[in-house]
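The complex is shown incomplete by one protein chain, all other protein chains being positioned as in the whole.
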Amino acid sequence: MIVELGHFCVVIACLLAFLQVVLPSIGLKQNSLQLMASASSLAYGVFVFTLLGFLALIYAFLMDDFSVAYVASHSNTRLPLQFKVSALWSAHEGSFLLWTLVMSIWTMMVARFSAPLTTDMRARVLICLAALGFGFYLFLLLTSNPFERALPFFPAEGADLNPLLQDFGLIVHPPLLYMGYVGLSVPFAFAIASLWGNTLDVSWARWSRPWTNLAWAFLTMGITLGSWWAYYELGWGGWWFWDAVENASFVPWLIATALIHSLAATEKRGVFKSWTVLLAIFGFSFSLLGAFLVRSGVLTSVHAFAVDPERGAAILMFLVPVIGGSLLLYSARAWDLRSRVSFKRSGRESFILGNNVLLTVSAAVVLLGTLYPLGYEALTGGDKISIGPPYFNAVFVPLMLVLMALMILSHRSRWWATERSLLTAGQGVFSVIAGVAAIGLSVAMGPIKLWIVGVAWLAMMIVLNLGYELYRRVRLKSNPVRRLLSQPLAVYAMVLGHAGIAVTALGIVTTVMMSEEADLYMAPGDRAELGAFDVRFYGTKNVEGPNYVADRGRVEVLREGEVIATLYPEKRRYLASQSIMTEADIHVRSLGDIYVALGEPLENGAWAVRVHIKPLVRFIWFGGVLIALGGVLSIFDRRYRVPMLRSSKQGTLAPSVEAAHG
Amino acid sequence: MAKQSVLIPVFVFAGIIVLLWFGFQLSDPHLLPSQKLNDPVPDFELPNLMQADQTLTAVDLTGEVSLLNVWATWCPSCIAEHGELTRIFETTGLRIIGVNYNDDSKAARAWLKRWGDPYAFHIVDESGTLAIDLGVYGAPETFVVDADGVIRYRHVGVVTQKVFEETLTPLIQNLKDAS
Partner (left out) sequence: MSGRWVLAVALLWCLSAPGLAAIEAQAFPDETVKARYYDLIATLRCPQCLNTNLAGSDAMIAQNLRATVLRLLIEGKSDAEVERFMFERYGDFILYEPRWTAKTWLLWLGPLGLALIGLSVWWSMSASSRKTRHGLSESDRASLKRLIDR
């Protein structure tokens, strides 16, 4: 009954979303403020009913209601509680319900924090969001209903959640990633609404920025967590494989990264207007395209959902009007948006343009490599080609190196033009410091590698230039500390984000160049040497988990004869599915990970044991977290906070508050 | 910059959609085209499953049109396929040659005892070398080999009655007519 009610709630949410498109549209036509304003109240309604539907499905999971087909195929009575909840979004139907919930959350947030917008602009933004939402609900209800019952013959026991997914990663990764994917619909809606209402002025950029930054921060966090999850869960020590599904999240990230920069230039200087609008459209379009491709199965991926090719048609029917329509609208209006503004090659606009060019080209290159196999197969009549890490690394890495080099100088740049002396001051000294530090790092890691020296030099230069920029901002002030603290949060957001890039780059290059791996034959008591470490294996014993049994190995890691860690990698057999899982154990050190996984049992209690040494691998995700934090921090900058806060007090305290902020 | 340049994004998108449209029409991403079509069966020297002292070579595959079926006891769909292979042999008398792939010969003989043996003979490919030379990537896989020992077709997955009658039979008939 609860499940049917949940289904019904989602149907209501769908209808409300429809009303949220229709009523304010009529309002716009008839110039009725009341009808226009209905968009915000309806946004709350949509959210509440989606949430109820979502809770109903959680309830079905918690109650082990295996008459619901989706629950039966993704849960089990023995599944631990937290995984029963996260199992909800472990496959296509449920995760799409999560998608619609996230959509309703963003729409509600926009309704909540956009009061200072003019009523018609606000209505247009909400109409765009509601129209997207309506499409999602239709797709959910018509092609992917998670509430469907398998009556009258339903199983007494569920098939269980794929053991790979029985992990903390599943709990946090999809919600964050979806917050990012779907969050990009907000700048998209702002862009479309402005094109539609012909109100594309600078305030549009100002309004889009915090939303874009927040969505982008979520996307960053989602990708970072996904990479980390893959690393510790899959047992091969990899953290990125240029898989189609990874690329599907990376392309929107690259575009959104370009967008947050071009939005800054548009807001501050009025440049790149039409380009920024285009990026806002493309950012969300690619997040849609990517997220839907994953579900259509058209791209071969290790992460693919179980798919139904007939869903493909429904997906295209959704994508073509949404993206095609937006781009046509854009092409109708964009010509008038040309900015008559200029800047010099040394100006900050020029650096931001360079950033945008590089990021867009990178996104296009990743897209090319991801879609090329499709075109190849279509044109050759069935031949298959694989495009993997060797290709992507070869074409992507050079672009990123140029981007990092550009980033070094960008911190010194000023709007319109930058004096040469400002760009070059102190760079000689910095170069030497960065060079020494880079060589030092490489030597500390082992035999010297040019790649590490080069990338570390770029990373150090970025950090030094960031520091210099902060120093320059306070050096002539009477109270530097106070002055430092009173810098706008946006400055710190930028510092965090850029420093994060440096940290991630350092982690990537070191891990790639210096990792060591060995698959060892180890009998109990055996020792092996790997890099600076000794590894000693003490055999395995049987342990029982809530829904699995496992062989748990004991491995001691020694350095110079001292035991520095004891690790317990497991080989698990999950009872419901009888699938075997490798659960690696990782010793985390500041300078790198020691990663141990059990392979196959061999004769006489011996095992194949895989040991990885992964220097600085944590830097990759730590940098990602810094970048995301930068994004979050930026939205608390006073310039955005003031209008937002104002909206929360709208109507009541308006005059005095407005005076205070005026 | 020409005014038409604002249409570039529309064209880019249209291109992607056309590509995806093709993508949706494509067949199973699991099916790899065989690299060995119209090549002779690669050379091998491997024992006969039922007579371990007899060495089989590519020459043993010539003489008449045959099905070369890669199977193993660890492959559950091979059991599903076995009934159809038996039916094919009983109704058409087509020569079916087994490649016992990555398997334990003793278990394989027991398996054949249990399910019956419609095969002319089995090549023991314990370490999978012949299978790799054939470009096999799973079991079951079935090759149509003509009388000269040249590979003419590969089917990946279970040979069902439908596959046999609609795809393999006309092909085999053509090959028989040609020789």
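A few remarks follow.
The letters A and B name the chains in turn, as written, and every chain counts its residues from 1.
In this section, contacts are C-beta pairs under 8 Å (C-beta built on N, C-alpha and C of every residue); 3 or more make two chains touch, one makes a residue touch a chain.
The structure displayed is predicted, hence computed values, not measured ones.
Looking at the complex as a whole, the chain kept out of the display touches A, B. Contact with the chain that does not appear here is found for just one residue of A:Leu81, A:Leu142, A:Ile385 or A:Ala532, A:Ile385.
Which of A:Val102, A:Ala244 or A:Ile627 touches the hidden chain is settled by the complete complex: it is A:Ala244. The chain omitted from view is touched by exactly one of A:Leu33, A:Val202, A:Val429 or A:Val443, namely A:Val202. Of the candidate positions B:Gln35, B:Thr57, B:Gln161 or B:Ser179, contact with the unshown chain belongs to B:Gln35. Subunit A meets the missing chain through residues 90-92, 95, 116, 162, 164-165, 169-170, 173-174, 177, 201-203, 206, 226, 229-230, 233-238, 241, 243-246, 248-249, 268-271, 294, 297, 300-309, 339-345, 347, 349-350, 353-354, 357-358, 360-361, 364-365, 368-369, 372, 376, 379-380, 383-391, 395, 399, 415-416, 517, 519-522, 580-582, 597-600, 602, 608-610, 643, 658, 662.
Considering the complete assembly, subunit B touches the hidden chain via residues 27-30, 32-33, 35-36, 74, 77, 102, 127-129, 131-139, 156-158.
Convention: only the chains that are shown with their structure count from here on.
Within the complex, the subunit A residues that touch subunit B are 274, 278, 281-282, 285, 289, 293, 296-300, 309, 312-313, 316, 319-320, 323-324, 327-328, 330-331, 334-335, 367, 371, 374-375, 377-378, 382-384. Touching subunit A in their complex are the following residues of subunit B: 3, 6-7, 9-10, 13-14, 16-17, 19-27, 29, 32-33.
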